[in-house]
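Only one protein chain is missing from this complex, and each of the others stays in its spot.
Let's look at chain A:
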Amino acid sequence: MPNDLTTRPAGAEHADLAVSRRLSDNITIMNRLFAECGDLKVYSWNYGAGLGSKACSVFLDTLVNHRRHNDFKEALQNLTTDRIGPTTSVTLAELIAFFEHRGTAEPAVELLGDFSRVVASVLDGYVVVFVDGWNRALGSLALDIAKRPVSEPITEPTVQGPHASTIEDLDSNIGVIRNLLKTNRLKFRFFESGGTVRRRIVYGYLDNAVKPATLERFRSRIDGIAAEDILDVSYLESWLVESRWSPFPQVRYTERPDTAVAALLEGKIIALANGSPSVLICPVSFMEFFVTSEDYYYGIVYSTLIRFLRMSAFIIALLLPSTYIALSTFHSELIPTVLLLAILNTREGIPFPAMVEALLMEFFFELLREAGIRLPRPIGSAVSIVGALVIGQAAIQSQIASPVMVIVVALTGIASFALPQYNMAIALRILRFPLMFLAASFGGLGIMVGFILIYLHLTCLHSLGEPYLSPLAPLEVRKLRNSFFVPSRRKALSGFRRRSADRPPS
């Protein structure tokens, strides 16, 4: 053992050392590498004739299953019983020969030659066994950390259809997806990212369904990501998106395995990271944000009508406050006379112009919404009660806002909740305010200008090289029909069969 071990501080430089033949050296290095890590357990034991040979297990107490740890020793002993005689008669040479020729069928047992791998294995939840006189270490996977049980997806609940959600554990998520899509064309590519975090990330796609150019672009985008500390799958978004300043979401998330499977079948690429329940789906198009998996569990007429409802919710959430401002300030002749009189009546005594009134109420509403999200659940309901009183009753009685304005703000809020994807609602919340300013300055012309600029931006936007407004601009009538009207299952399936038959295997 080099004697600079004692002089140099513990750190990464030991990690490239090879495992020594002397057990005591190995234990010293391990203790040094994991200095101050209170949960490292070093457990020495003996085997062989007269218990004369020494061995030692090293593991992080907090990561491993204790039963599994014992299992390992048991298995070792059992193996030696079956194959190379009773434990007490095992010699070191027999042990080495047994493991080096992979005499065990246990896949989770690995031979580790240097300390960088030993450290990585210990951190991954392996029990590492050093045997005196052998310059290898044996690693056996015994990871056991608490998992959240599969439950109803919190962000995307449905009435019909499966109620399972993805969880924070990567392997069980992939298992669930594989179980729903049993084909060997479903590929998953694993990689590990980051020096410190070392998060396992995986992306999956359905061979033949995904466009090769899209897949190529995806790979080139995430090329340098292995060096970064990725904490969540949403970090990938900033590598994948093309316009970082766009308010519109350019990837989509789901916590539903069935949605992920449907996306795979449509030729999307999904990405998951360990520790995050979200499944990232890309590329996306604008129209997909109006689709939920539930659309396909109901009859087509109902689903289509609901989809129209969502589209009108989008328009209301984006345009209603600005339209109200434009109408009441510039184009009051558009409002039927009786209604106009009623509105004027309620606005009497209100000191603000419609723009200020709308801004104020929208600001209150945004404030309430943010407060409601952050508060613990028992207090959350108190906020909504207070909010209802402030925004509704009190604001009208103290003549800060007119009742029509309250209706407008409330409708806008409800409409933005009706969108299935929360990300899209965020875009609308951002864009609503510039539109209100435009409407207050130029009336209908301002709204028109805002609409055209948003449309221009959406047309320029790409998601992994695919046009964002895909079936609409560039126009593809048949696909556009499918994104407005929910196609019948039979038609959708035959379309899928045709698509995958068209495409040569890549």
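Quick note on the criterion: a residue touches a chain if its C-beta (ideal position, glycine included) is under 8 Å from a C-beta of that chain, and two chains touch if they have at least 3 such contacts; residues count from 1.
Note that contacts and distances are computed from a predicted model.
Q: Would you kindly match the missing chain to its UniProt protein name, picking from "Molybdopterin-dependent oxidoreductase", "Spore gernimation protein", "TldD protein" or "Chemotaxis protein CheW"?
A: "Spore gernimation protein"
Q: Kindly state which of the options A:Asp144, A:Glu242 or A:Glu266 is in contact with the chain not pictured.
A: The single option touching the absent chain is A:Glu242.
Q: With the missing chain put back, one of A:Ile430, A:Leu456 or A:Leu493 would touch it. Which one?
A: Of all options in A:Ile430, A:Leu456 or A:Leu493, contact with the hidden chain holds for A:Leu456.
Q: May I ask you to list the residues on chain A that touch the chain which is not drawn?
A: 242, 330-331, 333-334, 336-337, 442-445, 447-449, 452-453, 455-456, 459-460, 462, 465, 467, 469, 472-475
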